[in-house]
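All protein chains of the complex are present and in place, except for one that has been dropped.
Every chain is named by a letter (A and B) in the order it is written, and numbering of its residues begins at 1.
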Amino acid sequence: MATEVNPTTAPSPREKTSEFREVLRHLVRNRAAVVGLCIIGGFVLVSLFAPLFATHDPLRINLGNRLKPPSAEHFLGTDELGRDLFSRMLYGGRISLNIGVISVFIGVVIGVPIGAVSGYFGGKLDMFTQRFIDIMIAFPGILLAIVVVTVLGVGVENVMIATGIASVPIYARLVRGSVLAIKEQSYVTAAHAAGLGDMRIIFRQILPNCLAPIIVQSTFQIATSILWAAGLGFLGLGAQAPTPEWGAILSNGRAYIRTAHHVTTYPGLAILLMVLGFNLVGDGLRDALDPKTR
Amino acid sequence: MKRIVFTLVATLIVLGLVACGPQAADTAAVRDTLTIAIGAEPESLDPVKMTSAPAATVGEHVVERLIYMEEDGTLTPMLATSWSANADSTVWTFEIRQGVTFHDGAPLNAEAVRANLARFVDPEVGAAYRFLLGSVQDIQATGEYTLQITLAQPFAPILSHLSHSFIGIVSPNQISDLAADGTFEIPVGTGPYVMERWSRGDSIRMSVNADYWGPIPQIPNLVFNFIPEESARIVALETGEADAIMAVPPQDVARLQQNPDIDVVFQTTVRTIYISFNNIREPFTDQRVRHALNYAIDKQAIVDSIFEGNAFVADAPIVDAVFGHTTVGPYEFNPDRARELLAEAGFPNGFDMVLHHPTGRYPLDATVAQAVQSMLADVGVNATLETREWSAYLQFTSQPPDRAEYDSFMLGWGTVTLDADYGLFALLHTRQWNPNGNNRGFYSNPRVDELLDAARIETNPDRRRTMYHEAVDLIWDDAPWIFLYNAGQINAVRSNVQGLIHHPLENLSAWAASFR
Partner (left out) sequence: MLAIPVVIGVSIIVFSLVRLIPGDPARAMAGVNATPDFIEAIRVRHALDQPIPVQYARFVVRFLQGDLGNSIFSGRPVTTEIGERFPRTLILATIALVIATTLGVTAGIISATRRNSLFDNASMLVALVGVAAPVFWMALMLQLLFAVQLRMLPATGIGTIRHLVLPSITLGTASAALMARITRSSMLDVLRQDFITTARAKGLDERLVIYKHALKNALIPVVTVLGLQFGILLGGAVLTETVFAWPGVGRLLVDAILRRDYPVVQGTVMLLALLFVLINLVVDIIYAFLDPRIHYLSGRGE
């Protein structure tokens, strides 16, 4: 599920600080975005301090205490091996956030240069890259992620790499679009005239001004990666047991959906809420960064 | 644009109406179809292409073999009515059942059987299970209904090998013109049901064989549905979309038992689940370490909690229904003894190891691996879990000794011939070390090798049994594995269905079934 962002015309570098304040002001005025920020903030905080909040060792197995419903001792009940679900969820939040952020980082690091070079230089290379990326985008990211995980093997790190690679074409296309718009701007032509090298222009002049759409897309992409990771878990290609990744907890828990539904309900809701948070913030950022809607 | 939107909305509404309409049609009709939901689709129903349990379950309703193995392991006549061997058991003579016709009308005779067996052992054809008849040297139809199989050397379990579900006999018309790599979709056999349609990915339909040589089934139509997702399979049973389902997860048993319309059926299997050490790698070369790890695992707790009682603590490297089994275990759960032994072996503080395990291959495999990990941690052994997707997992654990990069791995083995040779030889004989066979843990004991070799060609059952008992005893004491449990199987059936056969070979057979 890829949410598309339209490249926006970017301001010149000098306006950056005031631009940032302006964006922030718009974001804070957007009630939905604030809710999203609060959700994400809450999850980040809880994940950072997971060891403080956790009531139990998330890996401590107690076969005599399996699948117990929520209680004062176990806030969210226990899982199929008698582990405390609340504590697992806390630590799992860290992992899911990590999956989201790191996979986005991978996607950006690979996708942005491809898009930038392709858009900046144009010509045959661009046409080919463009068509190729069209197809890659049409290919469902989850399928690409499945192939990458089977090549690399299962495990959280590989899930990050797989979801990251699957998001590469999205960034490449996005950045290419922005670059096309920006490279005609006066300060870029000026830089050209001043004799700056192509790479310098791309990295110093153009990319900093593509930041807005990249940030917006990344916010959405974090959400998508978390969902992809859950889907991989469902197919048995997710995190290595006993890692308490949310998608893994959810897909293992589905075996108990009829007998001890808390094992699926809470991780399901947690994923839903976190994805919702990132999408709300993404929406807010897009509006705030788009001069048309201000 | 408006028109398009209108059309869309109209379509949706119609769809909704159809969807929400009454569901009377299926339930009110006369019950002439039995639907069984299984978890996976057969790869093929051509005997030489079959490799999986679902293929066996579906296939045996259509295609029959010479000998049938009853639920208790006795071998009874099927397409062969009797058999005998010469003095040194190298030449076997089978009398083929007379008056049997294939679904296409072709008569069953010795030549038809010969053609099928010849195709099965043909290296060009490359059947995966060709090894079942690896000892066969020659197959001759010596009379219209007499078949002679000559073995290169005596092979005691040949009869149970011939009873294997994959050695099916199809119509000679179907295979006579087939190229070596040729195959067919719909097998034409002699079985109680005639296969009609294979809707790939969805279902296989068959109808009763009115000319069947045995008792003719009461239910006219039989459907096998493929529903991979466990919970969806159960839902299908509860809604009546399926009359019987295989492989019910243990955690759903209690709930299903409360449903008056559903019977839950428990059956043993021939599958034992174990964790093998890499026996040529430190520290698992030390018997004390191997013993310690066996003592460290609370097998009973795994069986009672994770499987809710629907599995059995292993008391030998083979299940008790297998010829040659003798009870030698289990290793009691004794963490103190485990720590003592580890200390004696020079590991008072335990050690680090990697435990490889499959995910989703055997029921609750990853869950068991996690439980084992935590039990090992209690005696100071820090085991890291590592899983791989099934095909990669098998590849990883098939490396020759110099390239095997594992400490231990979890695997299961079904002794489908119910003979100790199948269960012990391939797994534990020195000649079967990777990559030649299935001895992935590089176990080697010359005396065990000697016994397994001798028992293979020994024709006296009592002497054979004694040999296997000694081998089982030695293997148990050597402890090349952490002996875990024997898997159970759970099926569930709508209460109005009776007479299904829940076979320990993990087949569900419907030829004797009827609606109440």
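As a working rule, a residue touches a chain if its C-beta (ideal position, glycine included) is under 8 Å from a C-beta of that chain, and two chains touch if they have at least 3 such contacts.
All values derive from a computational prediction rather than experimental measurement.
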item	value
Omitted-chain contact residue, chosen from B:Asp365, B:Glu389, B:Glu458 or B:Glu506	B:Glu389
Chain not shown: contacting residue from B:Glu70, B:Asp88 or B:Asp181	B:Asp181
Among B:Ile216, B:Ala232 or B:Ala454, residue touching the chain not depicted	B:Ala232
Chain B, residues in touch with the chain not shown (by the definition above)	1-2, 5, 8-9, 11-12, 15, 18-21, 23, 43-44, 46, 49, 51-52, 123, 126-131, 181, 183, 185, 199-203, 225-229, 231-233, 235-236, 238-239, 241, 388-396, 398, 411-413, 435-438
Interface residues of chain A (partner: the chain not displayed)	1-4, 6, 127-128, 131-132, 134-135, 137-140, 142-143, 146-147, 150-151, 153, 223, 227, 230-231, 234-235, 247, 250-251, 254, 257-258, 264, 268, 271-273, 275-276, 279-280, 283, 292
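Simple rule for what comes next: only the chains that are shown with their structure count from here on.
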item	value
Complex interface listing, chain A residues touching chain B	59-61, 63-64, 66-67, 80-82, 150, 153-154, 236-237, 240-242, 252, 254-260
For the chain B and chain A complex, residues of the former touching the latter	230-231, 234, 249, 251-252, 254-255, 298, 301-302, 305-306, 359-360, 366-367, 369-371, 373-374, 385-389, 392
